[in-house]
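First up is the structure itself, then whatever we jot down about it.
Only one protein chain is missing; all other protein chains are in place.
The first chain written gets the first letter, and so on, giving A, B and C; residue counts start at 1 in each chain.
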Amino acid sequence: MMTIGIIYGGTREGNTEMLAHYAVQELAAEKIYLRDYSIHSIVDQRHILGGFQNIGDDYNSIIDRILQHDILIFVTPIYWYSMSGTMKNFIDRWSQSLRDTNYSNFKASMSAKKAFVIAVGGDNPYVKGLPLIQQFQHIFDFMGMSFDGYVLGEGNKPGDIRQDEAAILAAQQLNNKLKAYEG
Amino acid sequence: MMTIGIIYGGTREGNTEMLAHYAVQELAAEKIYLRDYSIHSIVDQRHILGGFQNIGDDYNSIIDRILQHDILIFVTPIYWYSMSGTMKNFIDRWSQSLRDTNYSNFKASMSAKKAFVIAVGGDNPYVKGLPLIQQFQHIFDFMGMSFDGYVLGEGNKPGDIRQDEAAILAAQQLNNKLKAYEG
Amino acid sequence: MMTIGIIYGGTREGNTEMLAHYAVQELAAEKIYLRDYSIHSIVDQRHILGGFQNIGDDYNSIIDRILQHDILIFVTPIYWYSMSGTMKNFIDRWSQSLRDTNYSNFKASMSAKKAFVIAVGGDNPYVKGLPLIQQFQHIFDFMGMSFDGYVLGEGNKPGDIRQDEAAILAAQQLNNKLKAYEG
Partner (left out) sequence: MMTIGIIYGGTREGNTEMLAHYAVQELAAEKIYLRDYSIHSIVDQRHILGGFQNIGDDYNSIIDRILQHDILIFVTPIYWYSMSGTMKNFIDRWSQSLRDTNYSNFKASMSAKKAFVIAVGGDNPYVKGLPLIQQFQHIFDFMGMSFDGYVLGEGNKPGDIRQDEAAILAAQQLNNKLKAYEG
């Protein structure tokens, strides 16, 4: 049996979370809302003596939680044609975990996971959201993770996503797939 | 005569800034290092009563400075196949300025500007950096800005960029172009 | 009432046509199989005296047919991460129609049309097919056509597409949309 962690990058309960709801309903997934935590921007200290300094924020506690799961779903509104800065800050910090001796198994552990992306935007996300999907592909490739699917949806005003029938169908389809994994 | 503002998204003086140096040398450009300022992640309040709340950080002061210039150069290391979270946070906040009555001229003013991008990455940036360029194109298109050029470079360890002769040549070429604009 | 033309770029009745079948069933669409016609590669004669020479192949007769319709669906297998050479040859020739005095209304007429794309590939088309979608977006933008949707599917051996439930659902969804247009 596989377990699922969902990482939410939005700053409010909006269309993206509504779409994700269709994908994760009736799943025993652990939900992590990044907006509820303090995660500093990375300071690149790869090449200075002593390497990365310990940062006393919530980042490591979130890493601890996602490392428990077999499947990770990255849920982000499309802000300015990419993931939210909140989610980007979180992922930027992976550079630190990759060098953190307390997480020497970070890459190996991540590489065993399946990844999914759910993203909603207001400006033609089906085309203008594609660089975001390509960025995620490169991210997952680097980590050795398997990019097993994504759902794009369109919405601006709260609730808009309900009009995007194709997105909702795709999210429900993903839900079936995830249920099969969960066993 | 046109004036130039350079927005640095890196967290240290690294390869990206070194490459940018070739592009901006002998120019009277205003340099803005985002790492020197406090810029909060956006909280999407587009659709709540009262709209965006005023945030008491340094964001507006930077907007005030870039609005003065005719040419903006976005300089960012490629972190995880996109701009740094620091720069993303800055651009995410544009959504707020677009609705800020104190900046009612924001989009019109930005739309008159020329934009350039300089980005350096360590993992095949000439190909894996392309989604970042496409993302910037969408950003500039939305704002009505003219995307007049970009320079990609490769580097990991500090100083690596000096080995990327093609990038340095391209940066010098951009320098010539910018000098012509500056008059 | 809108009418629909479907342009097939495949060289055999394969997975792509099978997927397209779900999208166009019960529609009075005109089906055009490019493989049944002779269409020469373009010879770029934009800049020579006299311009493009008349080519005695089937190209113009196909243009005559697609110009009758309000909606065009481009159906192509993904060969080497883009449309088939057969379909590319067809589209390359549009450069000729744009300068053909017998088709002085070509661009204006095309710009009034809605466009859809259906494409099936065997090597992770959901990610590696995205440059193809971006190419089509640029093509439609240039012509002023409205890119109203696409369906990607995965399949290698004949019939594989039947296992791609997400693609079939998306094609059925498109079918509903097209029926609404047909009135």
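Convention: a contact is a pair of C-beta atoms (placed from the backbone, for glycine too) under 8 Å apart; a residue touches a chain by one contact, two chains touch by 3 or more.
Since this is a predicted model, take the numbers as computed values, not measurements.
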{"item": "Among shown chains, those touching the left-out chain", "value": "B, C"}
{"item": "Hidden partner chain, touching residue among C:I73, C:I118, C:L132 or C:L152", "value": "C:L132"}
{"item": "Contact residue for the chain not shown (choose from C:R12, C:R65 or C:R99)", "value": "C:R12"}
{"item": "Sole residue of B:M2, B:I48, B:A112 or B:V127 that reaches the chain not shown, by the stated touch rule", "value": "B:V127"}
{"item": "Chain not shown, touching residues in chain B", "value": "126-127, 130, 133-134, 137, 147, 149-150, 165-166, 169-170, 173-174"}
{"item": "Contact set of chain C toward the excluded chain (per top definition)", "value": "10-12, 14, 35, 41-45, 47, 77, 79-86, 88-89, 91-92, 94-95, 123, 128, 130-132, 134-135, 138-139, 142, 157-158"}
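Heads up, the rule we're going with is that only the chains that are shown with their structure count from here on.
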{"item": "Shared chain contacts [chain A and chain B, defined touch]", "value": "none"}
{"item": "Interface residue identity across copies chain A, chain C - same or different by half", "value": "same"}
{"item": "Inter-copy rotation, chain B to chain C, in degrees (Cα atoms; steps of 5)", "value": "180"}
{"item": "Contacts with two or more other chains, residues of chain C listed in rising order", "value": "134"}
